[in-house]
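Missing here is one protein chain; the remaining ones are kept as they sit in the complex.
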Amino acid sequence: MADAMTTSGAAAPTQPAKTFALPGDPLRPPDTFVDVRTQELQINMGPQHPSTHGVLRLAIWVDGEIVTRADPDIGYLHRCAEKIGESVSCIQYVPYTDRYDYLAAMNNNLGYCLAVEKVAEVEVPERAQYIRTIAVELNRIASHLVAIGTYGLDLGAFTPFFYAFREREEILRLLEWICGARLTYNFIRIGGVMRDTPAGWVEDIRKFLDLFETRLDEFNDLLTHNHIFVARTANVGVLSIEEAVRYGLTGPNLRGSGLRYDLRREQPYLLYDRFQFDIPVGTGIKGQVGDCWDRYWVRLLEMRESVRIVRQALDQLPTGGEIMAKNVRHLAFKSKAGEGYLGIENPRGELGYYLISDGGANSYRSRIRAPSFCNLSILESMLPGTMLADAVAIIGSIDIVLGEVDR
Amino acid sequence: MDSLVPFLEGAWGWATSSAFTFSMILSVLGVVAFISVWAMFAVWLERKASADFQVRLGPNRVGGRFGLLQTLADGLKLAFKEDLIPRDSDKFLFAVAPAVAFCGAFAAFAALPFTPAITALDINLGVFFIVAVTAIGVIGVLMAGWSSNNKWSLYGAMREAAQLISYEIPSALALMVPVLVTGSLNLKEIVGFQCLPSDGVLDKEGLVYLSDHGWLAFYSPWTFVAFIVYYIASLAECKRAPFDLPEAESELVSGFHTEYSGMRFSFFFLEEYGMMFVVSAVAALVFLGGWQPLPFISLNMGGFLGNLFFLGVFLAKSVFLLWVQIWLRWTLPRMRVDQVMVMGYKYLIPISLFALLMMAVYEHWGVRYLPGLF
Amino acid sequence: MTVAEAFEQLKKDGQAAGVELFPGPKDAALVVTRERVKAVLRHLRDARPFACDLLVLVTGTHMTEKKDAKGVLVREAGFEVIWHLRSVQHRSILAVKCKLPTADPTVDSVADLWPAANWHERETWDLVGIRFTGHPDLRRILLPEGWEGHPLRKDYAYPKEFHGINLEVDAPWPTP
Partner (left out) sequence: MGLFERSLPDVYLTRLADLAVNWGRSSSIWPMTFGIACCAIEMMAVGAATFDMDRFGAGAFRATPRQADLMIVAGTVNAKMAHVVKRLYDQMPEPKYVMAMGACTVGGGPYWKHGYNVVKGIDRFVPVDVHVPGCPPRPEAIIEGVRFLQRKIMAKRVLADGAPQKPDFTGISISPGTVGILDPTIKVTSTTAGPAAASAAPLAGAKA
């Protein structure tokens, strides 16, 4: 709502109407003191606003350009995820997980499948695990590319967005090649993956990775070290580790504050314990540790680490072998009773699924721990005191996906 | 216009008053036609250039391979779009604001000399007139932002007002440096100063001669500083990135013209591109030798063909400066409002003041580059 | 630290009153009574051996009564709230569970212990209808104000329309 809610919206005056009288005003008694008071303005940002990354609505109270209070209003994309999780069988539910964090659909598939495999006790073949790793890490790169590109857009730099999408299209081509979809893959299935690698796929990934590493430097030239970009992001939205942990932030937002915490390292799932990779953290190169620039920088570095992981996975990919576990079809009818929580490292943080199964085909309760939901909750405490333009920079640096916030 | 009136009087025997009226109408029509064609071209250039920066193709379906008619289609569509005035707006101000905003850019065209012969209005206070009249645009923007009854619009308008007032000072101060050197506020005379022959013979016979002063941008280090300051300040004046805060899309939706649609919106469009031309043209005239193609070598041409050539050179320089504006827009992120103010008040104004002061000192000593060298 | 170790540690700290160990078919958890849950959670956050500083998830579940083929009760009716806590320092995850009666699904809010709980509790109230006492601002978060019912209850009936918007599954196709 660009304008409707602001033009006619309820701008409840938070202070009494201003009184304004000059000392020489003949209409006023001479002892009336001059009382010039400003009034807080309530403005409405979203759900249709270019920089709210979807349909986030923020009610913002501003004093001039300074934000004094912010109240995020979510739910404009609530799609009944958890109810559907109870209403369809777990095999049917996999495509729905694509649509929550649609920028990292592979990761969502993986999180759900791992959780179901944990509850239903399914062993996944090794080759499938490698293919999963490759797909997930490629998807992580694609997701971070969108995050960086749209972050540039938020700050008024249009061109990096197009460069980011150019690289992303290459990744989408690779993922489409293996599963036939550009955005909602439904590729990682319970017990394995949908299909084996097509001929030439592995070689094309290698070619792409070589090209991509050189092109990552373009972002450094265009955005990272740009003076205006640094001025807009460094020392803006500084987040300490304690604050981040208290608000339950995970992923690049937490690592941007300087805490080396990555579930791929803390609680290795898939085969992450077989790969060498670093966990980049914010170090405050341009400003303080934990500012917007650090969060951006962590994402940029993570893409390089993902490239490393994909390379190693491609090297170790066993030739031949099963890609699907035996006997998973029965999950469409009955499962083992039990409950379990499993968290994985999504590009946005800890994506967790908590499933309760009573032995039927549908899970009795399927709860999603959406990283964006938790990350977004910090806005309320971060925005007050910043400027309006900084608010946009902070929202962009938190990198939310509304599909996941609202589910 | 000034050359047209005696021509009509002499050749066709018109009365002075009717000749004056006729030539005035002709000038206005000429400026309107030019500004429309120019805006169409500039928008097309912007779309194609941005596409080029962004590894895209840009418009290539509408009007041939290069999408040349794209802007015409846009204009046609905007003209036939519903004219929407919000219910709660101040209807009179809302309707008038685009015209007022357009006035500033439009009036500035009157004083621009395109070639030695093509000038709508050759006034002695050309520089002063342009600086003064381009500032009118902000009133229109303020009216638009206020009358829309939309908070985003109001924000955009207030930012524009603050920004324009702050950047008017350095841009005017920067223009004072060449005025100090040439001793004239007349744009034609400023260009004439830049192609003044080195041997002092004013009525040249040959086609090519060396000029003494050359383009003012290279006249002295301080004029060069003034040129850079003027160009940066002019970016802010015509709301181009990185100073596009009044319409900052990712912050203020569309800034002051959030509520505007159709034809009224296209007036703001015209104003922006008209302003872009005006500032580029002023920079080209004052600092880059106007219609003279080379810095220190001047051409002595007249007649129809000579004027056509000079017009081409002048437009080419303006288009180049415009292209630089487009280039900057699609490369740089947007600045924050306090950073814009800091840049204006803490850097540009002191620098331009210092340049003016040093230029005065240099002129007093009669040196151009460094004391003792020239 | 596994849940069993945590239970032992709680005993050692003298905080084990009202705490039981739920061995679970898959994930073990500490089951705490409604009265003690906030104190236990506070202890888990503050005590050095636990240091559960990251609240991962608050889950509310509506449980309906279920009997197996022989008529033995396998699931009691009621509500369940599960807190998943991570310790960044110890790299561990703990689950704390609390059972609530159907008639009065109310439990103490932990939004003052972890600000992260604020939105989780609002969501649980919104979708499951569990009331958190002491929450600073307990209102709907995902569904619009004025929505009726809590969708994740097992007896929830899908609405036919909301504020003039038709939400029926089989509505007639609109004709222009």
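Things worth noting here:
To keep things simple, chains are lettered A, B and C as they appear, and every chain counts its residues starting from 1.
Convention: a contact is a pair of C-beta atoms (placed from the backbone, for glycine too) under 8 Å apart; a residue touches a chain by one contact, two chains touch by 3 or more.
Small disclaimer: the values here were computed from a predicted structure and weren't measured.
One chain is not depicted; across the entire complex it touches A, B, C. Note that of B:G58, B:P293 or B:G306, the residue touching the chain absent from this view is B:G58.
Considering the complete assembly, subunit C touches the hidden chain via residues 143-144, 147, 151, 156, 158-159, 162-163, 165-169, 171, 173-174, 176.
Residues of subunit B that touch the chain left out of view are 47, 51, 54-62, 64-65, 67, 69-70, 72-77, 79-84, 249, 253-254, 257-262, 265.
Touching the omitted chain from subunit A are residues 1-4, 47-50, 54-55, 75-80, 83-84, 87-88, 95-96, 98-99, 102-103, 146, 161-163, 165-166, 168-169, 182-184, 402-403.
Methods note: only the chains that are shown with their structure count from here on.
If you average the CA atoms of subunit A and of subunit B, the two centres end up 44 Å from each other.
Chain centres here are Cα averages; for subunit B and subunit C they lie 64 Å apart.
Across the interface of their complex, subunit A is touched by residues 50, 53-56, 86, 88, 148-153, 155, 241-242, 244-245, 248-251, 253-254, 258-259, 330-339 of subunit B.
Only residues 2-3, 6-8, 11, 41, 43, 49-51, 65, 152-159, 162-163, 166, 222-223, 226, 228-229, 231-232, 387-390, 392 of subunit A touch subunit B when the two sit together in their complex.
Interface residues of subunit C, counted against subunit A in their complex, comprise 24-27, 53-57, 59, 61, 66, 74-75, 82, 84, 88, 91, 93, 95, 114-116, 118-120, 123, 127, 140-144, 151-152, 156.
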